[in-house]
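Pasting a structure below so you can have a look.
Right after this comes chain A.
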Amino acid sequence: MSELTLAKPRAPRRPAARRSNSELYSWLFMRISGVALVVLVLGHLFIMNILDGGVHRINFGFVAGRWASPFWQMWDLAMLWLAQIHGGNGLRTVINDYARKDATRFWLKVLLYVSMVLIIALGSYVIFTFDPNITD
Partner candidate 1 sequence: MQFHKYDVVIIGAGGAGMRAAIESGQRARTAVLTKLYPTRSHTGAAQGGMCAALANVEEDNWEWHTFDTIKGGDYLVDQDAAEIMAKEAIDAVLDLEKMGLPFNRTPEGKIDQRRFGGHTRNHGEAAVRRACYAADRTGHMILQTLYQNCVKHGIEFFNEFYVLDICMTETEDGPVCTGAVAYELATGEIHVFQAKSVVFATGGFGKVFKTTSNAHTLTGDGMGIVFRKGLPLEDMEFYQFHPTGLAGLGILLTEGARGEGAILRNGSGERFMERYAPTIKDLAPRDIVARSMALEVLEGRGAGPNKDYVLLDCTHLGAEVLESKLPDITEFARTYLAVDPVTEPVPVYPTAHYAMGGIPTNVHGEVLRDNDNVVPGLYAAGECACVSVHGANRLGTNSLLDINVFGRRAGIAAAEYALSRDEHVELPENPAAQVEAQVALVLSEHGEERVADIRTELQATMDANASVYRTEDTLKTALHDVQALKERYQRITVQDKGKRFNTDLLEAVELGFLLELAEVLVVGALARKESRGGHAREDYPNRDDTNFMRHSMYYKQGDGLAADIRLDYKPVTFTRYQPMERKY
Partner candidate 2 sequence: MAGTTAPERAGTSKGGGTLYRGDLGMWSWVAHRITGVLTFFFLFAHVLDTALVRVSPDAYDKVIETYKNPIVNLFEVGLVGAVLYHALNGIRVMLVDFWEKGARYQKQMLWAVLGVWVLVMIPGTYYMMVRTVTDLLGGGH
């Protein structure tokens, strides 16, 4: 069957191009990462602070033991990235809400993004290059 090419009489004429969805994605990311972080962070806190003597058993050896397992490496890596971006994005909205001047807003955000990148880079570097046999 050949297709009719008549214009639909009530077809909407779409004005203007779709804008950016960035705020939508940022909002959605907060929810998804939030769910993941509930598990990751609460699990982490439970293990580190409550289970089996809590913080008192933690030392270099404990860390070494944990990061010997790729599972815990991945856990900590995911937690690092998600928490940084989740928190960074949260702080971005706080800055947006309360910064009075455009200049203030800009510089605060620069500071935020730079520190986020540094921390994520440092954290990832530490997790991947951890050497249990490091010597003084």
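One rule holds for everything that comes next: contacts are C-beta pairs under 8 Å (C-beta built on N, C-alpha and C of every residue); 3 or more make two chains touch, one makes a residue touch a chain; residues count from 1.
The candidates came about this way: all candidates are chains of the complex that A comes from, given by their letters.
Here the structure is a predicted model, which means the values were calculated and not measured.
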Complex member touching chain A, one of 1 or 2: 2
Complex contact set, residues of chain A against candidate 2: 16, 31, 34-35, 37-38, 41-42, 45, 49-50, 53-56, 58-61, 63-64, 80, 83-84, 87-88, 90-91, 94, 115, 119, 122-123, 125-126, 129-131, 134-136
